[in-house]
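Heads up, one of the protein chains got dropped from this complex, but the rest are sitting where they should.
The letters A and B name the chains in turn, as written, and every chain counts its residues from 1.
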Amino acid sequence: MTEDMIICRCEEVTYKELAETANKYNCSARELKLRTRAGMGYCGGRTCRNMVDKLAADLTDERQTQITLKYQPPIRPIHFGDLGGGQS
Amino acid sequence: MTQRIVDHPILGSIEEKEQVSFTFNEKEYYGMNGEPIAAALLANGVRTLRHHEEKATPRGIYCNIGHCFECRVTVDGKQGVRSCLTPLQEGMVIESGGTLPTPVKDWSAKNE
Partner (left out) sequence: MNNVIIIGAGPAGMSAAIACAQKGLDVVVIDEYLKAGGRLLGQLYEQPDGSWWNGIEESARLHQQALDLGVQIQLNTPVNNIEHHDGQWTIYTEHETLSTNHLLLATGAAESPIPVPGWTLPGVMSVGAAQVMTNVHRVKPGERGVIIGVNVLSSAIAMELKLAGIDVACMALPKMSQLTDQQAHPKHVLDSLLHVSHMAPSQFVKLGSKLMKNDFMKKLGVTFYPKRGVNMWDIPIQLRKAVIEIYGEKQVEGVTVATIDSNGEIVAGTEENVEADFVCIAGGLYPLAELAALTGCPFYLIEELGGYIPLHNERMETPLDGLYVAGNITGIEGAKVAAAQGTTAGLTIAKQAGFEGLDGEIEEAIQVVEETRDQSYIQFHPEVNKGREMVKEKWEEYVLPLRSI
């Protein structure tokens, strides 16, 4: 039951998938995200980022001074129509 | 059946607001002008706002303040609108998102 529990709601990535991937590849949070797509969905990882962080195997000291899962613009989804300054 | 908290011991009674009509998945509902779409739907007993694009699991509001995007709906043809922070207006045509016709490739480790 806990195994099938969803961690990333947007991409429906389960606890099992994340735990196994972290274990198999000894992943950093970033690698874990890229391998599973957890945190790469519609919300931009706002909901699951802390959990993906915790499940990552590689908890180095760098974590203290660097946000492990980088934020990239745009931080909110943009409609293509709104991109080039066009009328929405 | 109304889910509205009309009277409140500290906050008092709800302000009278103009009622507006709107449709959600082609069914007509009434809500308060300017309240969030999600609140208007919940007041009508509607919790399910969309189904997951791939796995079709039902979803409703989660964070209710715009962070999680779980409550996104299509409003007057515009997709990906967060119903928790979009004010309701008269005549809005709101549709629920469903599964996409062509699922995206599953890139997860098990398919490598």
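Just so it is clear, a residue touches a chain if its C-beta (ideal position, glycine included) is under 8 Å from a C-beta of that chain, and two chains touch if they have at least 3 such contacts.
Not measured: the values here are computed from a predicted model.
**Student:** Taking the entire complex into account, which one of B:A43, B:V73 or B:I94 touches the absent chain?
**Tutor:** B:A43
**Student:** What residues on subunit A make contact with the chain left out of this view?
**Tutor:** Its contact residues with the unshown chain are 1-2, 4-7, 9, 12, 15, 19, 44, 46-48, 50-51, 54-55, 63-67, 70-76, 78, 82, 85.
**Student:** On subunit B, where is the contact patch with the chain that was removed from view?
**Tutor:** 3-6, 8-11, 14, 34-36, 39, 42-43, 47-49, 52, 57-67, 84-87
As a working rule, only the chains that are shown with their structure count from here on.
**Student:** Using CA atom averages as chain centres, what separation in Å is found between subunit A and subunit B?
**Tutor:** So the centroids are 24 Å from each other.
**Student:** Any idea which subunit A residues touch subunit B in the complex?
**Tutor:** Residues of subunit A touching subunit B: 9-10, 12-13, 17, 20-21, 24, 35-37, 42-43, 46-47, 77, 79, 88.
**Student:** Which residues of subunit B touch subunit A in their complex?
**Tutor:** 52, 54-55, 57, 59, 62-63, 67-70, 72, 78-80, 107-110
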